[in-house]
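Of the protein chains in this complex, one is absent; all others appear in place.
Now for chain A:
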Amino acid sequence: MAPPRYDSAISAASCSGSSSSSSSSCAAGKLTPPQEIDGLLADAGYKVRSSDLRQVAQRLERLETVMVNAPSEISQLATDAVHYNPSDIASWVDSLLSELSQPPLPLPSDLSDFSDLNYVDSLVGPAINPTVVNNEWTDLHAPQQQQTVPQLLTVVTAMEEDSGIRLVHMLMTCAEAVQRGDFPLAGSLIDEMQGLLTRVNTGCGIGKVAKHFIEALRRRVFTPQGLCSAAGGGAGSTNEYEFLYHHFYEACPYLKFAHFTANQAILEAFDGHDCVHVIDFNLMHGLQWPALIQALALRPGGPPLLRLTGIGPPSSDGRDSLREIGLRLNELARSVNVQFAFRGVAASRLEDVKPWMLQVSPKEAVAVNSIMQLHRLLGAPPSRNSPIEVVLAWIRSLNPKIVTVVEQEANHNQPEFLNRFTESLYYYSTMFDSLEACPLQPEKAVAEVYIQKEICNILCCEGAARLERHEPLAKWRTRLGEAGFRPLHLGSNAFKQASMLLTLFSAAGYCVEENEGCLTLGWHSRPLIAASAWEALPLPPLPDGSDPIRIINQNVL
């Protein structure tokens, strides 16, 4: 297998720099453990060799101890000291330490052999120069000395951080092994990582992320491909998927943001129309629509006649769940005096839906709403009749007033496993981070299962079974533009509403950003979900004057 092309994997379309720089850290992809720059720190602007991480951490600790204990000597640092570029942490710390008359620690032998776990226990350092002032430091790092109890807290933290960093590096090495097809090595790495997991806190932070990714790798390596059940696929799992989806809806604001933003755009598009028809590509429990119904009920001039067509998978247990949701929405609409009609279209795949099933009438304003559904159509190779082309063509043939598209803002559809692994590691780390603040149990735990299923689908499944093929906003822009759609700017009302909604979610890390008329919701400036709105460009008339829309409808039948 040819070595992976990482430069092609760094998508120029990536909306934030963090995800692309992670790929650049795995430049070589060789068998030996990497000597290159650590990717995680590179994101923060610091260049540290992966093999030097522990030593640099020790030196930083030492620097802090020295600075704390000798404050009077520090002023000279501000005046006549020469400092190296702080992005190169190793030499920067050394220069500071030498300024404070502490000799730098010599680098120990190469500790990048990942099969050796013993170093975590002993924390044996090199011989210390006797001019070291701080006794604590000497106690901690004198050779062959057991950790004493007062330093135990520091030792445990250092060990955990160490283990966390090691876990990430081992995850990357294991993913490289999987990509190469070296399953024995991958398997042994997985076993080691599971052992290492016992030393870290898997309830939060890097331990939790690692736990989920180790599980995904384990399934990939040890489970035959035939057992790959996609998230939401399989007849028996529809209810389970709805359950997970509902808890994900409750636990974090991503779906609420999607619903409210799409509703705002649809509401504005329907202004002035008396007959409106909404087509929902994934009805689930219909949680998006009460708010739209209420907003239509209160719009100046009175509510229109609202038709809703909900597409969803067929129910497994004989219940007609689509119809039940329709009845409930109908009851709500009647309570607020909105004329309402519902139609359910059961289809296990979106590409099985034909436009005639939707029964769109020419005199109504149509809105097509797709919340995280379009990416599931990207499995086949691009061609004239690939599922995504077909679906976009019939959407256009309906002549919709507005198409609302919400997609994960991530690049998880790359053909090479390692690229997908790296991208999803960063993406889902951020998402798990944002989930930490959720106070609701069991919603939070079930939401994690939902996310776990997505991760497993991205990493364990291939071909038609892999449905979670997330692509970044820029790619969707290109794709929708080529399919004959023009972007509509989501207005300031949508932005205001999204910001207000986020203020209600008490965790302060969420951020709404505007991106060329689209809105993205992210955690600490990493966008995770993007909402956009589109309208169909009018089709040019055919040379013989016939109506192109009618022809398209016939073709897709």
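In this section, a contact is a pair of C-beta atoms (placed from the backbone, for glycine too) under 8 Å apart; a residue touches a chain by one contact, two chains touch by 3 or more; residues count from 1.
Following the convention adopted for this analysis, contacts and distances are computed from a predicted model.
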Q.
Just to verify: the chain that's not displayed, which of "F-box domain-containing protein", "Regulator of G protein signaling 6", "U6 snRNA-associated Sm-like protein LSm7" or "NADH dehydrogenase [ubiquinone] 1 beta subcomplex subunit 10" does UniProt list as its protein name?
A. "F-box domain-containing protein"
Q: Identify the residue among A:272, A:439, A:463 or A:543 that touches the chain left out of the display.
A: A:439
Q. Which residue among A:44, A:204 or A:298 touches the omitted chain?
A. A:298
Q | Given A:331, A:352 or A:462, the one touching the chain that is not displayed | A | A:331
Q: Quickly run down the residues of chain A that touch the omitted chain.
A: 246-247, 249-250, 253, 260, 263, 285-287, 290-291, 293-295, 297-298, 300, 302, 324, 328-329, 331-332, 335-337, 437-440, 443, 493, 496-497, 500-501, 503-509
